[in-house]
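Next up is a structure, given as structure tokens.
Only one protein chain is missing from this complex, and each of the others stays in its spot.
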Amino acid sequence: MVFELGEENSDLSGAGGCEPCQVDESEGDSGAESVEVSRRGFLKLAGFGAAVGATVGVSGGCDADLGLVAKNPSGGGGWLPDQYNASGNFPVQVRGRVPIDPTNPSIKRDDQKCILCGQCVEVCSKVETVMHNYELPLIDDIPCVCCGQCTLWCPTGAISEVDDTHLLMRAIEDPNLHVVIQTAPSTRVALGEEFGLPVGTNVEGCQVAALNRIGVDKIFDTNFSADLTIMEEGTELVKRITGEIKTPLPQLTSCCPGWVKFCEYFYPDLIPHLSSAKSPMTMLGAMIKTYYAEKSNIDPKKIFSVAIMPCTAKKFEAIRPEMNHSGIKNGDPTIRDIDLVLTTRELAKLIKRVGLDFVNLPPMKYDSLLSEYSGAGAIFGVTGGVMEAAVRTAYHLLAGEPPKSLLNLEPVRGLAGVKEAKLNIPNVGDVKIAVVSGLHNSHKILERIRNGSGDWHFVEFMACPGGCISGGGQPRSAVPPSDAVRSARINSLYSADEKSTIRLSHENHEIKTIYKDYLGKPNGELPHELLHTHYTDRSKHLTAKIKKTGSEEK
Amino acid sequence: MSKGVLVNLTKCIGCGGCTVACKMYNDNKWVDDRSPSSGENAQLADENWTVVKQFKLFKNDDTQVWRFVKHQCLHCQSPSCVSACFARAFQKTDEGAVVYFPDNCVGCRYCMIACPFKVPKFEWQTPIPVVTKCVMCYGRLKDGKSPACVSVCPEGVMKFGERESLLREAKETIANDSRYVKHIYGEEEAGGTSWIYISDVPFEKIGFNTNVVKKPLPSYTSFYMKCTPIFGAIWVIILTAFYFITKRRNTIKKQSAELSYKKTTENNSDQNQNLPENKIVDKKIE
Partner (left out) sequence: MESEVENVPFRFSITFIRVLLFLLALFAFGVVAVRFLFGLSAVTNLNDDWPWGLWIGFDVMCGVALAGGGYGTALLVHVFHIERFRPIARGAMLTSLIGYLLVMAGLFLDIGRWWNFWRPFVSWGHDSVLFEVFWCISAYTIIQVLEFCEIITERIFRAFHKIFVAIFPVLVIVGVAVPMMHQASLGGLYLLMDGRLHPFWWSPIIFVFFLLSSFYVGPAMIVLESAVGGKILQHAVSIDVLKRLARIGGVVMLIYLILRATDLILRNEIGNLLGDSYEVFAFRAEVVIGLIIPIFIVFSPLSNNRAWLIVYGLCASLGVFLNRLNVVVTGMAREMGSFYYPTIYEIAVSVGLVAAGILVYMFICENFKIVEE
């Protein structure tokens, strides 16, 4: 190639500038024509090319817009709630949503239903004071006390309990499993709402009947173990007051798993104040796999223990690692006290799926052995109920006489967030108590306990406003839940208490029997093994925000 | 003039509200079964214009921490997708958003190759696909509203404003708080991006590509493209010159050959005249 070019150069020097055309012309006819045309064509083309090149190169912004260039950008085809449609960085007050860990045992969210109304954030940060009450960045946890209030506030049902109904059906269908179920005090006054009954209707009998129809082998009442809890917790309180045990006063209740987790997160220093008594659900769970298993000669491994609860946090409580006291007692730590927790809503779902005519079911009674309850146990589901029940028995234990005047302890009743009372108990003097429901109300009490300025003996905490009757697993009767609904359910439980012949836990016959036959003395050795627990400091998973005084937020 | 968003990753709690806002405002489908929009497996996809990805990492080799990273188009100051698109389907607006005009798009996917952050995605499953990506809610931006994801964030992770002032704020924040990594992601990456990030854990540990070149990527090709028309013209001129020069040289050669041939074979011209003539009149064989 190269050498040929050289050759051609020498030729060029030999001939003159414009000669080739002439040579071409002189040479054949058609050949000349092609050269002529091509040169002209080339000049035209070069001119055109140069023009285009110059336009593009120089302007650098040429857009041959012939109306064919699209003007509709992608995106923006949907909508956003009005609250977000303000200009600039306008501070939207109610916005976003709560974070939910996909591994959260209690609640889940269907993103497709979420409309970012911000209600979950409102209830979580303002009523339960969890979200926005820890410093960022996060550590290794999405703090959640599992109370499930957000499921009640969510207007679209995007947030709901983790649905475990299939696990119950699977267990029922398994011929090797003996399915034992317990129902919490508050489910009976709310379940009927799912079937069109007036708010607060007590459907205890229908509930038992429905569970029986579904195919459960044994149905016990958590009200019974509420009485059991009172025996243990009341005894513990008396021992703290009398100084028999060295744990500090005030004693804080421990039957609300949402509150317990809250305390472990935000007030780990107050864990010694928590009553070591387990909650009624886990106490009954332990009894079922020990006492009941022994009595009826069933292998505890084959018992599938289910709890119907008004509460999503109970799902979390059931899987707490230490809730295997019956397993340890039976020599197999893999045995859990409770195998499955279903919320009231899940039970309703199940009844509907099975196709029962719930309202018209002939009522049935609980199975005996672990079901009898006193009025004290019945009111466990309302705010102040645990306190009232405990006080009745503690009074008896301290004063040695029945607490006639305290049977209707009005100061701790009602929907106020914080209720306080002073009781005069013979032999002891003034006993100061407080009742808190809704975790945002807890801070000022807890801060006072923390700095030593609180002189209460016993404080009841319930995470959900109004207590378990308005728990995160209860039917969505109003969104967000209204006090009217709460009051109706509360009154229903109080009337159950009033109607009951036995109103003191220690007078419950089955309670007496179980202590006589099996447990021995309250707070004794076996009760400690089966009915008491310990707590976990969770403060290393979050950085709690320092509360200034905690009182001005109301 | 150019808007931006400052993302403070330390504040993100992983609620994923931003991903919901994005889907709602842009009417995108939920495709969590193949591409989750939040969680540890979250990934941008044709229908996921923004995702919140969870990272569980060890901060100082001992303590595990969780971090959540919102990912979406970073809206480069000099976007390579815009410079890569030969049909102007991507355009950078004055507000700072890089928007997409589906009607211009040919579907060649060069933008996906060109993007250093792997943001543009493609609808592989349909016969009439589009390329998709976050467009910074351009419809809202035009009206002075912040992007949907920014407006819904309950923790104020994202701040919307002028990029310059946000950059200043970010610099101040990381200078005054020792917990922050001394790096503003997006300040220089790919020549700077409209969305900028600050974090308390190293960016490379939470899924950021920290090897992105600092030079604006379009600068690689703009010079090349500027030169192209000139080169084209030069080529044509050179080739034409060669065409005529070599053509003439051949003719001369032939002529001289012919001459010498004529001289040597003047006598028996009848037999051999045809041969060279055929060669000269090239391609006229009809």
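Going in written order, the chains are labelled A and B, and every chain counts its residues from 1.
Note that in this section a contact is a pair of C-beta atoms (placed from the backbone, for glycine too) under 8 Å apart; a residue touches a chain by one contact, two chains touch by 3 or more.
Predicted, not measured: the structure shown is a model, and the values here were computed from it.
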(Q) Out of B:V31, B:A87 or B:V181, which residue would touch the omitted chain in the full complex? (A) B:A87
Q | Which residue of B:L6, B:A21, B:A45 or B:C134 touches the chain not shown here | A | B:A45
Q) Who touches the missing chain here, B:S2, B:T173 or B:T246? A) B:T246
Q.
Tell me which of B:S2, B:T173 or B:S222 is the one touching the absent chain.
A. B:S222
Q | Contacts of chain B with the absent chain, listed as residue ranges | A | 44-46, 80, 82-89, 103-110, 112-114, 116, 118, 121-131, 211-213, 215, 217-218, 220-222, 224-225, 228, 231-232, 235-236, 239-240, 242-243, 246-247, 249-250, 279, 282-286
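The rule is simple: only the chains that are shown with their structure count from here on.
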Q.
With centres defined as the mean C-alpha position, give me the chain A-chain B separation in Å.
A. 44
Q. Which bits of chain B are touching chain A when the two form their complex?
A. 9-17, 19-21, 23-28, 30, 32, 37-39, 49, 56, 63-68, 88-89, 99-104, 130, 132, 134-135, 137-140, 143-146, 148, 151-155, 159-161, 200, 226, 229-230, 232-233, 236-237, 240, 244-249, 251-253, 255, 277, 280-282, 284
Q. For chain A, which residues count as touching chain B in their complex?
A. 7-8, 11-12, 14-15, 19-20, 23-24, 27-28, 30-31, 35, 42, 45-46, 49-50, 52-54, 56-57, 60, 63, 69-80, 84-89, 92, 95-100, 102, 111-112, 114-116, 118, 121, 131-132, 136-142
